[in-house]
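This part shows subunit A:
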Amino acid sequence: ETIVVMPKLVGIPYFNASETGAIEAGKELGIEVIYTGPTTGDAAQQVTMIEDLLIKGIDALAIAPNDPDAVSPALQKAIADNVLVVDWDTPASGDDVKYSIHQIDDKKFGELIWDKLVEAMGTDEGEYAIVTGYLTAANLNTWIKYGTEYAAAKYPNLKLVTDPVASDESAQEAYTQTLALLGAYPNLKGIVGISTPAPIGAAMAVQEKGLQDKVAVVGSSLPKDSSPYLKDGSLDFGILWDPGKLGKLTVYIAHYELNGTPITDGMEIPGVGPITLWEDGKTIIMGDPSVWTAENADQFDF
Partner candidate 1 sequence: MSQNENVSKPYLRLKNISKTFPGVKALQNIDFDVRLGEVHALIGENGAGKSTLIKILAGVYKPDAGGILEVDGVEYPSLTTKESMHHGIIAIYQDFSLFPTLSVKENIAFSEQMDSKGWLMNWREVEKTARQALDNLGVKGDLNIRANMLSTAKQQLVAIARALVYDAKILIMDEPTSALSSGEVDALFQIVNKLRDQGMGIIFISHKLDELFRISDRMTVLRDGLKIATAPKSEMTRKKLISLMVGREVSDERMLGEGGSDVVLEVKNICKKGNFEDVSFTLKKGEILGITGLVGAGRTETIQALFGLNEPDSGEIWLEGKKISPKSPAEAEKLGIAFVPESRQTEGLILQQNVENNITLPILEKFANKLMRIDFKKRRTRAEELIKQLDVRPNYPHMETSKLSGGNQQKIVIAKWLATNPKILIVDEPTNGIDVGAKTEIHKLLRSLADQGMAVIMVSSELPEILAVSDRVLVMRQGRVSAIVDGADADQELLMSHSVQGGLHGHDKKGQEAHHE
Partner candidate 2 sequence: MEKVNNNPPTIGDRVIQGIRKDPRMVFLALVLIGLIVLMSILAPGRFLTVRNFKNMGFQMAEFGILAIGMSVVIMTGGINLSLVSSSMLGAIVGAYLMRALNQAGTMSDWSIILIGIASILTVSVLCGLVNGFFVAYVGVVPMLVTLGTQTVFNGISLNITRGSGISGFPKVFQKIGSGTLFDIPYTLLIYIVVILIAWYLVQKTPWGVHVYMVGGNEKATRYSGVNTKKVLTLVYVFSAVMAGIAGILMISRYNSAKADYGSSYTMMAIAATVLGGTDINGGSGKVWGTVMAVLILQVLSSGFNIIGINRNITDIVTGLILIAVLSINHFTSKEKIRKSK
């Protein structure tokens, strides 16, 4: 039994953490898990790899698509080949997958980030800005969409000063851009960093300007990388999940499905915990997002 887990790209900390989980699950189950993906977040490369892997011959494919539409034809090929297809981390189009494994509920996640922003700002009025990874990243855009829609309804006095600023998944660029943002909008009270390097770059800029107490920074970051900034107060909350668990969950779901084990709501997955299966019988939610703070950040090893 061969299960392929394909991240959006290999060689970034987030997907390394899920690799660890996925491989671990493979060992626990005694099956072959191949964790492979393109070296850049290019949808074209991902399609190519899927097609090549089908030649290799596999039983299940779990994909975190760079672009759901782009991989759709390739996934259809896989299905035609009798390969079990599930998605993880980022949803593919509904028709292409048997299960869609979500770390969190995207809507809830977006909302939580904005709630945390308000909590860190200490007020629900004022100006804030968003620093994102790539303007083209579908999942980041989804969270931003849910978050801003939610904020518009719940916190009408929060004012987004400009369109999301791109940091190209680089902390240095996020830092540079945040410095400019702080200059451009002197009344800025909060910054949301979406994509893992963004909150850290933003926090660095805030720290440099000594604005720890005036500008709140929250965002999706990994605990280990954000620990120093959480501790000095420049980063207020890091909000994410355990990507290792996500990798593990993905492999387990694929394995169960291949072996006819029924998947049910509230089912307990070893090392992951109980999961939620939505009524559509397709969407699986791993659990609630975790929030890292200065106190708990050091407890994690990713």
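In picking the candidates, the idea was that all candidates are chains of the complex that A comes from, given by their letters.
Here, contacts are C-beta pairs under 8 Å (C-beta built on N, C-alpha and C of every residue); 3 or more make two chains touch, one makes a residue touch a chain; residues count from 1.
Given the structure is predicted, the values throughout are model-derived calculations rather than measurements.
Peer 1: Contact as defined above, complex as supplied: which of the candidates 1 or 2 touches subunit A?
Peer 2: 2
Peer 1: Which of the residues in subunit A end up touching candidate 2 in this complex?
Peer 2: For subunit A paired with candidate 2, touching residues are 10-11, 34, 36-45, 47-49, 51-57, 67-73, 77, 134-138, 141.
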